[in-house]
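For this depiction, one protein chain was excluded, whereas all remaining protein chains were kept in their positions.
Let's look at subunit A:
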Amino acid sequence: MNDSRENLAASLRTALATIVLCGGLYPLFIFGFARFATPESASGSMLRDRTGKIVGSRLVAQDFTQPGYFRPRPSAVKYNAAGAGGSNLSPAGPEIRERAVKTVADFGADAQRPLPADLAAASGSGLDPVISLKAALFQAQRVASARGFALADVEAMVSRHAEREKIFWIGEGVVNVLALNMELDALQNKNTPSRP
């Protein structure tokens, strides 16, 4: 009897100490470091416009529908960054094919100009912030004509934004969609300063 009481007491003391350490102090220490070393990304890599308003996170995809913007990968959760998720559809199933047929039509892809695969497949989080370099160049013509830019200028901008994960030569060339679109807007504002 005395034994099990002692056992329970040890359990409670151990639990309490580890709760304070693992749930309290450990995260607090990491938080302190993040605050000091990487304040921007610590609170979510938010991007702001000139007035300081948050327009999104560099790490999180947002919906773009207008032809003058580059579009991100499809999202099964409609780019809901407060409830992320993938389609969970079988890649051999009929639902996914129906969606792909619509996407192909949306982008006006055909056999001569096939759609880059990442634009046809939804990401796991529904929030993948990047598209492949190929997928960006695929959309460059549409963006350029919608904005009245020269195609070469837009393509040059895409190439500037291409991040190649330079580690171990494994990553593919990718482009951050939100950052790219923000630069497009900035350029537009510079060309036509009268526009708000």
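Everything that follows uses one rule, which is that a contact is a pair of C-beta atoms (placed from the backbone, for glycine too) under 8 Å apart; a residue touches a chain by one contact, two chains touch by 3 or more; residues count from 1.
The definition used in the following text is that contacts and distances are computed from a predicted model.
Taking the options "sn-glycerol-3-phosphate transport system permease protein UgpE", "Transglutaminase-like domain-containing protein", "Hydrogenase" or "Potassium-transporting ATPase potassium-binding subunit" in turn, only "Potassium-transporting ATPase potassium-binding subunit" matches the UniProt protein name of the chain that is not displayed. For subunit A, the residues in touch with the chain missing from this view are 4, 6-15, 17-19, 21-24, 26-27, 29-31, 33-35, 37-38, 41-46, 53-57, 59-60, 62-66, 69, 73, 79-97, 100-101, 104, 109-111, 113-118, 120-132, 134, 165, 167-172, 174, 178, 181-182, 185.
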